[in-house]
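Worksheet: the structure to be examined is printed underneath.
One protein chain is absent from this view; the other protein chains keep their places.
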Amino acid sequence: MSNQTLKTTAESADIHAAPPTPFQEFWQYFRRNRGALVGLIVIGVILFVAAFAQYIAPYDPITQDRTAFLKPPFWMEGADPRYWLGTDAVGRDIMSRLIHGAQLSVSIGVFVVIISMVAGITLGLVAGYFRGWIEVGVMRLMDIMLALPSLVLALAIVAILGPGLENAMLAIAIVQLPHYVRLTRASVVSELNKEYVIASQIAGAGHTRQMFINILPNCMAPLIVQGTLGVSSAILDAAALGFLGLGAQPPLPEWGTMLSEAREFVGSAWWVITFPGLCILTTVLAFNLMGDGLRDALDPKMKR
Amino acid sequence: MALLEIQNLTVEFGSEDKPFRAVDTVSYHVDRGEVLGIVGESGSGKSVSSLAIMGLIDYPGRVTADRLSFDGQDLLKMSARRRRQITGKDIAMIFQDPMSSLNPCFTVEAQIMEALKVHEGGSKRQLRDRTMELLNQVGIPDAKSRMTAYPHQLSGGMSQRIVIAMAIACNPRLLVADEPTTALDVTIQAQIIDLLLKLQEDSDMALILITHDLALVSEAADRIQVMYAGQLFESAPSEGLFDKPRHPYTQALLEALPERSEGHHRLRTIPGVVPGQYDRPQGCLLAPRCRYANDRCVSEQPAITAFGGHDVRCFYPLDDQGQPTGRTA
Partner (left out) sequence: MLGFLLRRLGDIIPTFFGVTLLVFFLIRLIPGDPILMMAGERGVDAVRYAELQAQYGFDQPVIVQYYHYLVGVFQGDLGRSFVTKKPVFEEFMTLFPATVELSIMGILFAVIIGLPLGVIAAIKRGTIVDHTTMTISLTGYSMPIFWWALLLIMFFSTTLGWTPVSGRLSIFYYIEPVTGFMLIDTLISGEKGAFVSALRHLILPTIALGTIPMAVIARMTRSSMLEVLGEDYIRVARAKGLAPMRVIMVHALRNALIPVITVIGLQVGVLLAGAILTETIFSWPGIGKWIVEALGRRDYPTIQGGILMIAFLMMSVNLLVDLLYGVINPRIRHRR
């Protein structure tokens, strides 16, 4: 009798504890990582600021106020109360420039990663799926690209294309390409021998269907992580190119470019240097935190 | 006085307010030169209790005991330093998987000599001679060339012999062998057990043999105890346990042995699994899986009592015919 009651309670417990959906499960793991949550929130704020830069920024980012050169932030002596974070050497409001800079940096990060991922995933899929000389050719090319430090390769590409924001973005997208190609190819090769792929091949699925509908979704987890981390390195590289005068050109309020213009004030006006860098650091850090959290939450090895 | 005495050993993991008891108030003792078999399913706490004896439970695990003494010295009350002088020298342990028990970065020789050097010292030459002697003792052919081998160059059986040599290097008085044959090929298993028993006899050390293989301990051990979900369920001399199991769990385990179920149509199995952290029953831990359980078993936890020469944790220990006793309804 007691056996009976126990059995029924056990069964009912099973019914109530419905297995979580993949997203719920992912969220469960992600939520536990406090750093990742902070990263997510910061990214949310940055995205908001970037989206509504025109409305949030108190001033136009490139309008110069000839009455207020190099004014310090509001808590300092000699500050101009109109400009909270002070002004730069030609009297532009630093806060407005930073806010518009967020728009630039976020678009750089997102566009670079989208371009690079689409191209990289396609190349990786083709290389991993068809194998043979295509694979050898593609992977060899990627090896060559990886033989150079990413910034050096980006410099070389900018040297060909010429300086400027669009060219810098394209250069960074090319530089990131090998990571996506390698990751995709490795996943594809390991998925290729699994039963479900063979089964749908027998069922008559064509190459395109196999690659994009059957195999690709099963390779996405590491690519999502790499994409998130890619956003942060794209922002960082773009800022570095801007700093070297090869990325966004003045008067665009790109953070790296702002730093490049501010270099000469290293001994006199700390605020023109500190704030743009802080913005870069915060943004990059947020994306890295989230990337780490995603990796932990999506990595099946960590779950066990 | 017993060599090893354990009273109410408890090992807890997890948070303070909702701990998981991996080992639950276990008491037993091991005499000098005795072979004690500890049997249980996975998750029964048999490995964890031996790790507690070795002092290898780390934070956040918590070890408590009324008494945990070796040769009259309380292991829990001494300094960490003093305790390390005992572990590895007087008490040694062999782990389940020999392949992962050896450090891949060091040679066989270096790993055996290390324990010798720490506990006994001596010149490099002496240490090397003793290592060679140990390798011969555990039956490694061509010991000289194996000395400088790296673990990845050895087979599983060979690795386990090295691990044993490492454990007996300082002539321990108690050797704890945690499933020493589980990871090995069937053909090698008997060899390793024979080796352990031979070493035990030759040097008169005590041996705790932990396994889930009842048939194996039945031949090797003087005394056997059965563990379940962190608790001690039954403790008895080998023959007694096999001929007249007093605990329903022991009975069920024995019935699940192929060699003991001749004539039956199908092998009897025990339904269900060992309870984990979240589904621990309130009463007897076996109640959900016990064929004799009644309401009392479900609501109340039995204590250990002496019955028919065994120590049994059951309200209704089995009689000589294998039927529960003392049931009123």
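Letters A and B name the chains as they come in the text, with residue numbers starting at 1 for each one.
Heads up, the rule we're going with is that a contact is a pair of C-beta atoms (placed from the backbone, for glycine too) under 8 Å apart; a residue touches a chain by one contact, two chains touch by 3 or more.
Remember, predicted model here, so these are calculated numbers, not experimental data.
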Which of these touches the unseen chain: B:P104, B:G121, B:P141 or B:P258?
-> B:P104
For the full complex, which residue in A:L177, A:M211 or A:L259 touches the chain that was left out?
-> A:L259
Thinking of the whole complex, not just what is shown, which of A:G101, A:P253 or A:P276 touches the missing chain?
-> A:P276
Residue among B:L68, B:L127 or B:M166 that touches the chain left out of view | B:M166
Candidates B:R84, B:H212 or B:R260 - the one touching the absent chain = B:R84
For chain B, which residues lie in contact with the unshown chain of the complex?
-> 51, 54, 56, 81, 84-89, 92-93, 95-97, 100-106, 114-115, 118-119, 150, 152-153, 163, 166-167
Residues of chain A (touch criterion as defined above) contacting the omitted chain | 35, 140-141, 143-144, 147-152, 155-156, 158-160, 232, 236, 239-240, 243-246, 256, 259, 263, 266-267, 270, 273-274, 276-277, 280-281, 284-285, 288-289, 292
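Here is the rule we go by: only the chains that are shown with their structure count from here on.
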Averaging only over C-alpha atoms, locate the centres of chain A and chain B and give their separation in whole Å.
-> 52
